[in-house]
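For this depiction, one protein chain was excluded, whereas all remaining protein chains were kept in their positions.
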Amino acid sequence: MSVRERLFGDGERSGGSAERAFLVGGVCLLVAALLVFTPLAVTVPGSSFVFIEVGTLFVIYGLLVLGLDLQYGYTGLVNFGHVVFFAVGAYTVAMLSAEGSFAGVALGLPWLLALPVGVVAAAVLGAIVGTTSLRLRDDFLAIVTLATAEIFHTLFVNFRGVFGGNVGILGVPQPIADLAADSDTAQIATLVLFGGVTIIALGFMTRLTGSPYGRVLRAIRADELVTRSVGKSTFSYKMQAFVYGAALAGFAGGLFALYNGAVAPGFFTIQVTVTIWIGMLLGGASNHRAVLGGLAIIMGLRLLSRFALEVTPVSADAFASIRLIAVGLILVLVIRYRPAGIWGDERELGVDS
Amino acid sequence: MGLAQNVIFGLVTGSYIAIAAIGFTLIYGIVNMINFAYGEYLTMGAFIGILTVGVLPLPLPLAAVVAMVGGGLISLLLARLFFTPINQTGPVPMLLTSIGLGLVLRNGIRLTAGQSARYFDTEAITFRFDGLPPLSVGSVDLLGGFFVTSEQLIVMGCAVGVFLLVHTLLTRTDVGIAMRAMGDNENLARVRGIDTQRIRDSVWVLAGVLAALAGVLLGIQTNVSAGTGFSQILQILSAAILGGAGSPYGAIAGSYVIGLVLALSTAFLPAGMTGISSAIAFLILIGVLLVKPSGLAGQEVREA
Partner (left out) sequence: MAFDNTGRNTRRNFLKAVGAGGVAATAGCLSFGDSGGGSGTITLGQPAAQTGDWDFLQPGVSQATDVAVQQINDAGGPLDREIEVQRRDTAVNPQEARSVVTQLVENDDALALMGLFSSEINPLFDFLQEQQTPVVTPWPGSGYLDTRGGDMGTPDNIDDDQWVWRTVIGDTVHTAGGARRALDEGNDTLGVINGNSEGARSWADGFVAAYEEGGGTVAQRVEVSLGQSSYQSALDRLFGSEFSAFAVSIPLEDATTLLSDWSDGGYGRQPILSDPLAQNDLASQVGGDLDGAWAASPGQAGPSFDSFVETYEQGGDAELNGWTPPAWDAMHVTALAIERAGEATPEAIQQNLGPVSRDGGTEVTTFAEGKEALANGEEISYQGAATPTNFTNFGNVFGPVAINVAGGGEFSQEEVIPAEDIRGLVPEDEY
């Protein structure tokens, strides 16, 4: 089955929602292009910047959670090192396109060339991890992916000549900021552009999982043995889901590098993996819009809780700890009382086994 | 560079990890979950120890016992509150719950105990063995002089004591035999009339006791702060999985492999690469999982 057939062969499950996503995403890209390529400028009130900032990060993480959901929500693969694919995409793009970094490799190639290479690099790493580990039991895959992420983190920190150590790779081009009229416009254009990309990715995912291909993935999650017994090569299906997720994360990493203008190990900690996992479970795995909704809630809560500092009677030191305690409690409570997430379907996930 | 000396360092590091990893792997085998909050169990044990020494004041060995009792009780309480109610949901929700619990505990400790590190007040005596003849192969000296400190001997001694006690518990007592039966096949165990909830509770207590002991020992060697246990969790987890998750004997073997790899890679990696010794431990973990997914100990030990 070719990718084309998978995406366009049978849209019965997705209905019109994929088309709608393509349309909305396309409009976003158009608006972004307008903001970037014309002298058109927008002004936004300063107080909304922090929301634009976190919103941009949200749509980038949105690509991660969509890939993770394809792996876990649909195929049942427990990937606990998703951040490594994000990081590899970002570092590849940064090292290829950066000019005059303080430390590490900076080749100064055009970013348009670097971005696809970043995607390929993440996909290749996904294929390597997949080839070696997808035959392992679920929880072992979690450990292997976690260990892979830790290994790469250690390499990034220690090999300064290549990866720039803790400083990271600086001097990455920021095409949107360079082209747009002013920094307000660049911020908005970035949000709209990345938002459009994420919505289009949502459309593709909806197509992919609504097709017969997606049904095989669900079947693997439900019962791998039965799926294998009807003649499906479950390994190659799992492998594809894993590599697609990794490539999408690599793409997200590339976008991140080109938006932030620098990459450093601090951007790619286990915290990223934890955030997207919480978001996915909170929203409800195996439902694309639900996982994005869950991610929005957790990232929104983190942001809003920072505003709560002014109205709480505790010191700022204590407040920082209390915030993290609250995040932990939310995770515990959701799993306990809404195991399928807010919008999820318990039967689909089989969590009440 | 003396090989003998580095082997001793590796054995000491392995001993810390082993004491904790036994508890971790028992939880894995019998409650069927990866407990990511386990590092915080070490931290809590270390804090109980240092409070007992500082406030009551009790001598250190007694404080360690108090910490172990406290650690066992806290572990049972946390299990009752957080893990027992969702026992049936499968490994992934439990793993995620433990991540949430870890965040809560770590920051709760930070909130109550503050941010600065505390130290146990101990003196170490060093025993030297310098008379050994060198036995050189290239630049590596296979024997060479070495030393060992009283603290290191205590850590290794505690580890051996724990191994013997755990072995006796698992082979000679009803609870221990039931634990092993449950680790092999829970349904069968239930059919045979084993009270699985009681066994799970026992495992939680035992894991808490071991974690507290490891925490106190770690606190003596390093310091006691909110991050004491968390910095060790990945090594504990690697050791347990490496040894064949669920098998206490495998966890012991896995711990010493990790300890030796950490020590030897620091000693013998090319200059400029010594900082990556922890990554080497993970590489070995992945390697073992690929060659033998059941871990070092594999099935044989479990069936014994």
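Letters A and B mark the chains as written, and numbering starts fresh at 1 in each.
In the analysis below, a contact is a pair of C-beta atoms (placed from the backbone, for glycine too) under 8 Å apart; a residue touches a chain by one contact, two chains touch by 3 or more.
Nothing here was measured: the structure is a model prediction, and the numbers come from that model.
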{"item": "Which displayed chains the hidden chain touches across the whole complex", "value": "A, B"}
{"item": "Touch with the omitted chain, as defined above, among A:97, A:145, A:158 or A:273", "value": "A:158"}
{"item": "Of B:13, B:98, B:247 or B:294, the one touching the omitted chain in the full complex", "value": "B:13"}
{"item": "Contact with the hidden chain (one of B:22, B:67, B:95 or B:263)", "value": "B:263"}
{"item": "Missing-chain contacts mapped onto chain A", "value": "45-50, 53-54, 57, 102, 154, 157-158, 165-168, 170, 174, 177, 183, 260-264, 266-267, 269, 271, 297, 300-301, 303-311, 316-317, 319-321, 323-324, 337-339, 342, 346, 352"}
{"item": "In chain B, positions touching the absent partner", "value": "1-2, 5-6, 9-10, 12-13, 16, 88, 107, 110, 115-117, 119, 123-124, 126, 128, 147, 149, 151, 218, 221-223, 225, 227, 231-232, 262-264, 266-267, 271-272, 274-278"}
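Convention: only the chains that are shown with their structure count from here on.
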{"item": "Distance between the centres, which are taken as Cα means, of chain B and chain A, whole angstrom", "value": "34"}
{"item": "Complex contact set, residues of chain B against chain A", "value": "34, 82, 85-86, 88-93, 95-97, 99-104, 106-108, 110-111, 115, 234, 237-238, 241, 245, 273, 275-276, 278-279, 282-283, 285-286, 289-290, 293"}
{"item": "For the chain A and chain B complex, residues of the former touching the latter", "value": "78, 132-133, 135-140, 142-144, 146-148, 150-151, 154-155, 157-158, 274, 277-278, 281, 317-318, 321-322, 324-325, 327-332, 335-336, 339, 351-353"}
